[in-house]
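Just one protein chain is left out here, and the rest sit where they should.
Chain IDs A and B follow the sequence of writing; residue 1 opens each chain.
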Amino acid sequence: MASSVIESEVFLAFSTYATIVILKMMLMSPMTAYFRFTRKSFANQEDTGMAKTPEERKKMLVGNPDVERVRRCHLNDLENIIPFVVIGLLYTLTGPDLSTALLHFRVFVGSRLFHTVAYVLPLPQPSRALAWMSGMVVTFSMAYRVLSAAHL
Amino acid sequence: MASSVIESEVFLAFSTYATIVILKMMLMSPMTAYFRFTRKSFANQEDTGMAKTPEERKKMLVGNPDVERVRRCHLNDLENIIPFVVIGLLYTLTGPDLSTALLHFRVFVGSRLFHTVAYVLPLPQPSRALAWMSGMVVTFSMAYRVLSAAHL
Partner (left out) sequence: MASSVIESEVFLAFSTYATIVILKMMLMSPMTAYFRFTRKSFANQEDTGMAKTPEERKKMLVGNPDVERVRRCHLNDLENIIPFVVIGLLYTLTGPDLSTALLHFRVFVGSRLFHTVAYVLPLPQPSRALAWMSGMVVTFSMAYRVLSAAHL
């Protein structure tokens, strides 16, 4: 049964969607770097090597709203995608139907892709709020199944 | 053996406690939203749609100590609960005694519930420090078993 779980189609689907959404999260790092370089706004003294004068260097260490926006988006990813991955793995091991599981995984991944677009552009609210909420509902739904299958 | 691990009582217990403590962590997001709305303190221009005047909008984009407190608590959860989940899963797969495992899981979950109460109210120190330390000790104890079972 365990081998059938780890080799099951649900597990393969989970592997794929979890990897996709984690890769999406990791792309926030280069995106932050992109905004730091184009907005010339850095957090560390040693990152401002391209400054020509001390005044320019000082200016480069001031915060920038675009950089902060991407960083908030990245932190929101950590707060939402990691719970999805953890609870999603435990959910997968409870042996759900493939179609039900795929519905959960696809809605979650779609909601987070849309969340990033809505946060970075930004789109008017409640786009971002709805994207965030859809992801939460998916994770809560999977957590419900995990808790139903278990006993303290 | 693998199937006996994944279907074992220790694994079911881990599933349950990991899910509970991850759900607790996820509840920090609505709690942040609650404080943002009651304190009228937002991070994004597009979240201040209910402002009637530009001055009111500007005021809404100023930080608030209660909001920042909940956000620090959320970040502390990420820093502590995720290591517990990862090391706890590996620990579970080493096949520990059920009673020893339950002791680890229950102390950790209890320490994090108390940590949140101590951080948000807030309770006087060293309540929060002790709660944080108990959780760390549990995770270190599980990590010790994982490393003892393994070989580089």
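The rule is simple: contacts are C-beta pairs under 8 Å (C-beta built on N, C-alpha and C of every residue); 3 or more make two chains touch, one makes a residue touch a chain.
Since the structure is predicted, the reported quantities are computational estimates derived from the model, not experimental observations.
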Of A:Ala13, A:Ala51 or A:Met133, the one touching the omitted chain in the full complex: A:Ala13
Which residue of B:Lys24, B:Arg39 or B:Arg69 touches the chain not shown here: B:Arg69
For subunit B, residues in touch with the removed chain: 1-3, 5-6, 68-69, 72, 75, 78-80, 82-83, 86-87, 90, 93, 122-125, 128, 132, 136, 139-140, 143, 146-147, 149-152
Residues from subunit A at the interface with the omitted partner, ascending: 2-7, 12-13, 15-16, 18-20, 22-23, 25-26, 28-29, 43-47, 49, 74-75, 78, 82, 85
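The criterion applied here is as follows: only the chains that are shown with their structure count from here on.
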Centre-to-centre distance between subunit B and subunit A (centres being mean Cα positions), rounded to whole Å: 17
